[in-house]
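Taking it in order: structure first as structure tokens, then the write-up.
Only one protein chain is missing from this complex, and each of the others stays in its spot.
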Amino acid sequence: MSDKKAHSHEEHLREKHLMLDPLPRGKMNEMVMEAMMEPPTWKFWLIFGFLSIVVAYGLFYSWARLIMEGVGLAGVNRPIYWGIFLVNTVFWIGISHAGTFISAILRVFKAEFRRPFTRAAELMTTFGLVQAGFSIFMHLGRVWLAYWLMPYPNQRMLWPNLHSPLTWDLLAITTYLLSSTMYLFLPLIPDVAMARDRSTGWRKTFYKILALGFRGTEGEWAHLRNGMNIFAFAIIPVMFSVHTIVSWDFAAATRPGWNSTIFGPYFIVGALHSGMGAAIAVLAVIRGTMKHMKYFIRGEHFDAIGKLMLIISMAWAYFFFNDYMVQWYGGDKWTQLLLHFHEAGPMGWMWFGMLICNIAVPWAILWNQKWRSTPWLVATVGIIINVGMWFERYIIIPVSLSINRMPFTWRMYQPGIEIPLGIGTLAFFILLYMAASKLIPLIPVWEVQEGQMAHEFKKFGRETVVSVSELE
Amino acid sequence: MIRPEEIKMSSEETGKWGMVIDQDICTGCQACVAACAMENNVTFVGEVDSGYGRSMHWIRIERFWEGEYPEVKMTPNQPMLCQQCGHATCEPVCPAFATVHSQSEQLNLQVYNRCVGTRYCANNCPYQVRSFNWRDYERPEPLPNQFNPDVTVRRRGVMEKCTFCIQRIHKAQDKAKSEGREVVDGEFTTACAQACPASAITFGRIDNPESLVSQLGHRSHGVKHLEELGTLPNITYYKGG
Partner (left out) sequence: MTESNIVDLLAVFSDLEPAANAIEHLRAIGVADDCMNVISGIPVTEAMLGRPAQWTNVPRIAFGGAILGFSAAYLLTFVAPYTYPYPIQVSTQAYVPGPPTAVVLFELTMLGMLLSTFLGVFLDSFFPNYRPMKYVPEVSDGKIAILVECPHMEEKKITDALKKMGAESVKPAEAQHL
């Protein structure tokens, strides 16, 4: 009787946890390959075609017009010199933080649940940074001269101004984009080698080039392990520095509401908040639409990320309150006016919306384990958090810029061409992701297998427990 | 080791060129605004963009009223232009070194052809006196005939601002140099000061105690705008004297 009970307990654990439910490697390879090579359905092509049109119009045509006619097409004016382009830049950099958080921090701390979705998160980082780059270049008045911001040797020995937070920003985002792309690529090598071994035609050529001739010899694994280890540790401070520097663009300025010393950590937590929300939404879509993904991505993963989201939401609330409290207490006339404008001004609905989306909704739903294990529900919460975080950046940039120390210039902001361009970046992000899901293995199979080898059941007295061995 | 009393406050530094604006005698006639636009080739943005906060004047007359309608009281007109701060917040934030400090003239320079249009300087200007070329605005005939050849014409995507008519400063300096003398106080002035019918604007050397602008500056009720930020503005305002 007790034996049967223990058995069913084991079964239950197996059903719940991917790491305890091993399949032969060949079988998993097959599943991942099938998910990737499954011929796109008409729905896929419909969405793909629609998004392509949105990108062509929203991103490329509108951007061309913006370059040809000037920033006047956007809604910026005096005093709101920065508008939705910068909101979107901060937003996309924020989204990109989840990838590194999941794959680097969770890898460093050996959180086993990370294994099946590190790649999905890293892809978000790279594609999100591409959108951030687009957004910041849209913002420039003379984008064709943007290379002046880069330190390149030139005849007049004219270098960028290293005093400017924007220069640090450019260096940091470049570092982050390059390193996150490399960090995406390193663990991908064994998986494209796997794909190379079991594909034909153009795919074979494609994977052959990507796999670089990887066989899996002892030396190759040793170099790869070493490289990934260095990346996992080193990319964490880079990631922290990126969003801190983004916050310094605001915090270093002499403006009420911006000049806040807590903006660094506040922005990092905000970035993780939106990034985790986006990651979980992406995972829910992958799980729902791709073949065999219900095996790899399970309720436990939504549960684990849901817990992280709840903690990050609490941290965000803490930093928000901290920032608000100190600004309120400071008693500076202009800051008081600004805080009042946030809550009671014409954009007050957005300020309260931000608090509801970022605090009330996640807290109301994520405390319950059953709810946060439900993919569609947590994914919805993730999207709501992203709306809230977009509101937060909108309030920090155009809404806060409305109020300054020269009341004669106070004015409201009405977005113009920012709207198609913003939608264009979102569509481009989804488009890139859709294309990637058909081109590269979204599940790092070798990492999953490694994890499954490390897990086993162990008896402690009468209780069957899970034990994990450290293989590295 | 530095002892606290040895620390020199940067607010003790003085600039070179300065201005005194007497708000009590300013009539708000906007002659300075027109003169500045003509002298400096400031473009005309039209009423739609102007109404949306995109006017590009380098000097503006700010008018406020106090109290609730109908009990409103007008406050004195307040001409607002670049304060040529000694400790300018706009300068360090430009990633391209497009706005820098002139060490010889103690002015804030704007290098139009280096500007890439991040607009960070304008955000960081507490006086909100920088203007951005939102588009290439049209100049209907015969306006192109009145361009000042001494001043660059700016294109879209570039930031600009009051220069204290640096072209006039240089012209006067060149003339004085060719005649082997120093520039005399009152020999030249900025376009706004020249055009002011009430002589509310006085321009000159504030590092010369004999100049008119320094003499006027000795009056006790002068204020500098947003002085508490430590920007060291070089324009003194008089109100209610």
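Labels for the chains are A and B, by order of writing; each one numbers its residues from 1.
Simple rule for what comes next: contacts are C-beta pairs under 8 Å (C-beta built on N, C-alpha and C of every residue); 3 or more make two chains touch, one makes a residue touch a chain.
Keep in mind it's a predicted model, so treat the numbers as computed, not measured.
Enquirer: Which of B:22, B:39 or B:91 sits in contact with the chain that's absent?
Expert: Answer from the full complex: B:91 touches the omitted chain.
Enquirer: Check each of A:194, A:246, A:338 or A:443 against the chain that is not shown and name the one that touches it.
Expert: A:194
Enquirer: Out of B:100, B:151, B:212 or B:226, which touches the unshown chain?
Expert: The one listed residue touching the chain not shown is B:100.
Enquirer: From the list A:12, A:110 or A:223, pick the residue that touches the absent chain.
Expert: The missing chain is touched by A:223.
Enquirer: Going by the contact rule already stated, which one of A:172, A:312 or A:381 would touch the omitted chain in the full complex?
Expert: Checking the options A:172, A:312 or A:381, the one contacting the hidden chain is A:172.
Enquirer: Touching the missing chain, which residues of subunit A?
Expert: Residues of subunit A in contact with the hidden chain: 24-26, 29, 151, 157-159, 161-163, 167-168, 171-172, 174-175, 178-179, 182, 185-186, 190, 193-194, 196-198, 208-209, 211-227, 230-231, 234-235, 237-238, 241, 245, 446, 449-450, 453, 471-472.
Enquirer: For subunit B, which residues touch the unseen chain?
Expert: Touching the chain left out of view, subunit B contributes residues 10, 13, 86-89, 91-92, 94, 97, 99-101, 103.
By our rule, only the chains that are shown with their structure count from here on.
Enquirer: Any idea which subunit A residues touch subunit B in the complex?
Expert: 69-73, 76-82, 139-143, 145-146, 148-149, 158-161, 163-167, 170, 249, 252-255, 401, 404-409, 411, 414
Enquirer: Within their complex, state which residues of subunit B touch subunit A.
Expert: So the residues of subunit B in touch with subunit A come to 49, 52-55, 60, 62-64, 78, 80, 89, 92-97, 114-120, 122-124, 126-128, 131-136, 156-159, 226, 229, 231.
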